[in-house]
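Note that one protein chain of the assembly has been removed; the remaining protein chains are unaltered in position.
Moving on to chain A:
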Amino acid sequence: MSRPSKLRRAIEREMVDGLRAGRRRVLVERLRGNESERRGWDRAIAALRVLEDRAVSRTEIDQVERWLFDDLATQGVVEAAPAGRGRGWTWLGATLATVATAATLLIWIGGGEGDPQPAITTGDTGELIGRGGLGIARPLGLELVCGTPPRPARDHGCALDELLGFSVRLGDEALDPRAAAALAEAPLHLSVFGIAETGEVRYYLPNPGASELPELAMTKGWTALPTSVRLAVNHGPGRVRVFALASALEPSTADIDRLAASLAEQARASVDDPPWHLRLEADELAPLCSDVDRCASAESEFLLLNPDPARDPARTRP
């Protein structure tokens, strides 16, 4: 018998026993917009439909019932499920509401959703909305700038003789109020690191010269970090993916190495992907994000241009 992957084990456990609400939300977020990863889920549902002889199986409807009442209990809309109550296997996964967990990802739906007037809408910002209109809140924002005057590094790239700067903001109007409250409890520590095309890690915050991490508080605006990176040092031409993490605990360089190793294996994120810390396994994040409500992450990238334009076909790329 082959050993299932962690993801497959989590899917099977969710379908049979039910995961705790927090873990279930993280799993669901991970599978949203990631067709290849949810293939195992979809196949299981397909087989259950055949087994139950239904177009939509009772199992999947009962599963959604458990999700629904877990979430309503978390929100304080209903009381938590008493043990042993419920239909079929629904009760098996019903646990007392856990911390809001992936509530950091759940969109806060404003205005009129309960009023069923047919309409076609997009998000207020015009951003792409995943299926079901379920956008992803991204409480941590990261903007890379370089040059003088500063320009967005993501759009135009940077030269090797320039400085790289960072702007961040913590807060999102789409954030669930519960998740916002969790993030606002106390300042979070901000760490930033990069992964070069070669796979090498670039330590921006902390780095050997700046071990003290800036603290982040919830804000409506962007804040420029009082640190800059001389790209002529330890950098070479090519694309650099940059990752920021706001966490209750300060990460060490060993933590950053571990995170970078996991992230280096992942493809570049798309609009449907959740923030990167929720794409990692729990043990890869631990102990930095043992309470994922108190963590937020963001990623960006920039192209470090070759000093000789003739040797850099990527220069014309955005």
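In this text, contacts are C-beta pairs under 8 Å (C-beta built on N, C-alpha and C of every residue); 3 or more make two chains touch, one makes a residue touch a chain; residues count from 1.
Rule of thumb we're sticking to: contacts and distances are computed from a predicted model.
Novice: For the complex's missing chain, which UniProt name, "GntR family transcriptional regulator", "RNA polymerase sigma-70 factor, ECF subfamily protein", "3-oxoacyl-[acyl-carrier protein] reductase" or "EIIBCA-Man"?
Specialist: "RNA polymerase sigma-70 factor, ECF subfamily protein"
Novice: Among the options A:6, A:39 or A:230, which residue touches the chain absent from this view?
Specialist: A:39
Novice: May I ask which residue of A:52, A:161, A:215 or A:281 touches the chain that does not appear here?
Specialist: Once the missing chain is taken into account, the touching residue is A:52.
Novice: Against the chain that's been left off, what residues of chain A make contact? List them.
Specialist: Residues touching the hidden chain, for chain A, are 1-2, 4, 8, 12, 15-17, 28, 31-32, 35, 38-57, 59-61, 63-65, 67-69, 71-72, 77-79, 81, 87-89, 92, 109, 113-122, 128-134.
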